[in-house]
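Quick one: this structure, given as structure tokens, is what I'll be asking you about.
Heads up, one of the protein chains got dropped from this complex, but the rest are sitting where they should.
And now, subunit A:
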Amino acid sequence: MHAEGAIRSPYAEMARFLDATGQEALDQKRREAEVLFRRIGVTFAVYTEGGDPERLIPFDVIPRILARDEWERLSQGLEQRVRALNAFLTDVYGEQAIIKAGRIPPELVLQNEGYLPQMRGFVPPGGVWTVISGIDLVRTEADQFYVLEDNCRTPSGVSYMLENREAMFRLFPEICARHRIAPVSHYPEELLETLKSIAPESCSGTPNVVVLTPGPYNSAYYEHSFLADEMGVELVEGADLFVRDEMVFMRTTAGPKRVDVIYRRIDDDFIDPECFRADSVVGVPGLMAAYRAGNVSLANAPGTGIADDKAVYPYVPEMVRFYLKEEPILSNVPTFMCERPADQDYVLANLDKLVVKLARGSGGYGMLVGPHATQEQRDDFAGRIKARPGDYIAQPTLALSTVPTLGEAGIGPRHVDLRPFVLFGKEVRMVPGGLTRVALREGSLVVNSSQGGGTKDTWVLMEDPPAEGQLALPPPEEPAALQSQGQSQSQSQGKSQSQGQSSRQQQGEG
């Protein structure tokens, strides 16, 4: 829905369906969805609050729908952006041409907490640093998408993308069948292929891929175990791995087994106590030495935090031009960097119109949504910005588009964003769509699950007609009494069979 209240054409069929389905029926479906997610155990740990440690992210039963041409343009932009980000990473840990060319301030990169000096001079297999990226997008009008932020470290949420689709198939088989929805369920296969493709050159045979998790108490543990399961690979914790002679092994019932590729869902700081934080208990001592020796591949590579830093973000369009010699397909949200005096003056004068974020925060913590804040909150942020301008960036509140969402008082418009997942190995792969997050409170702009956001299924519609020439199979055999001709059982058998069936029917009706 847009400002004028017009409904885009991909929603036409859905709109008819929602009109025909009462609020009560939709509420019932929502409750069924909750039971479903709780039973499967799709849960998420929310920090800072007490109560149930394993909580559900609210699931909105009305899908968000994109037309195929919309997605195609988006996916081109996503591929371009991810290629530029990887070129940037290779460059800043290598010759630093973009800095020498004066296209990005050196201190912004080299003094950034996200920049890991340990990675200087290193090139990961294939020059791929961000094997898995999640790019957060928002839409303001029909053809205008903005990139809100890049997630190049350990982006999460893909399991919700997959489970949401499964839930929709189960709850709304009919309306799903009336659309041609591009499938997403092959994501784990694409991920596994991508991970195998970055195996060390020295690896012969099928690479042994593992998912490395901090453990069951991590908020995204469900996703870690889900992905390992779907890919059919081991889910390991740090203590399951050890390094000997710069090679990584896992401890198995049949003795040590060599590991070739690690999809690690542990932050850089914690992966190797010998290289980064010495107090890490979830990492693997010696892992970085094995990595540098080229005996194991890590996805994503350590050091990618410099590429998704909010202070570096304003320079991504410049990266596209500098490395790819192309014009960016996806726009950035205009961003004010409070450490620039002119920007800071503007931000302080316009706090009521801007969203202020920590340059290095995540999960929607510590942000100010100016138009919805009190004067007191704005004054508080003004003080913080003056004290540590380098910590803050600000962006205008966009006239975000909304999509129909089931609220307590019926269906209403809510703000959404979209996180497509981009896989990058030998080539770039994506499944159509991504994770749609929705701000469930009316008027709210914050979609983070830790701040009361929910998720929706995301449909990319395929408009091509179904392929011709379906397979033809003969109908299944039936007992003689039920058919007039064709293959039949002998008379007596047929009779007893049909008697049996009718008596079963009676039982069924009773």
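Please note the rule applied: contacts are C-beta pairs under 8 Å (C-beta built on N, C-alpha and C of every residue); 3 or more make two chains touch, one makes a residue touch a chain; residues count from 1.
Note that contacts and distances are computed from a predicted model.
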| item | value |
| --- | --- |
| Identity of the absent chain, which is to be given by its UniProt protein name, from "Anti-sigma regulatory factor", "Ethanolamine ammonia-lyase small subunit", "Alpha-E domain-containing protein" or "Choline dehydrogenase" | "Alpha-E domain-containing protein" |
| Among A:Glu234, A:Glu318 or A:Glu442, the residue in touch with the chain that has been omitted | A:Glu234 |
| Residue in contact with the excluded chain [from A:Arg16, A:Arg103, A:Arg251 or A:Lys353] | A:Arg251 |
| Absent-chain contact - pick from A:Pro106, A:Pro173 or A:Pro216 | A:Pro216 |
| Residues of subunit A in contact with the chain not shown | 38-39, 41, 215-216, 225, 228-229, 234-237, 239-240, 242, 244, 250-256 |
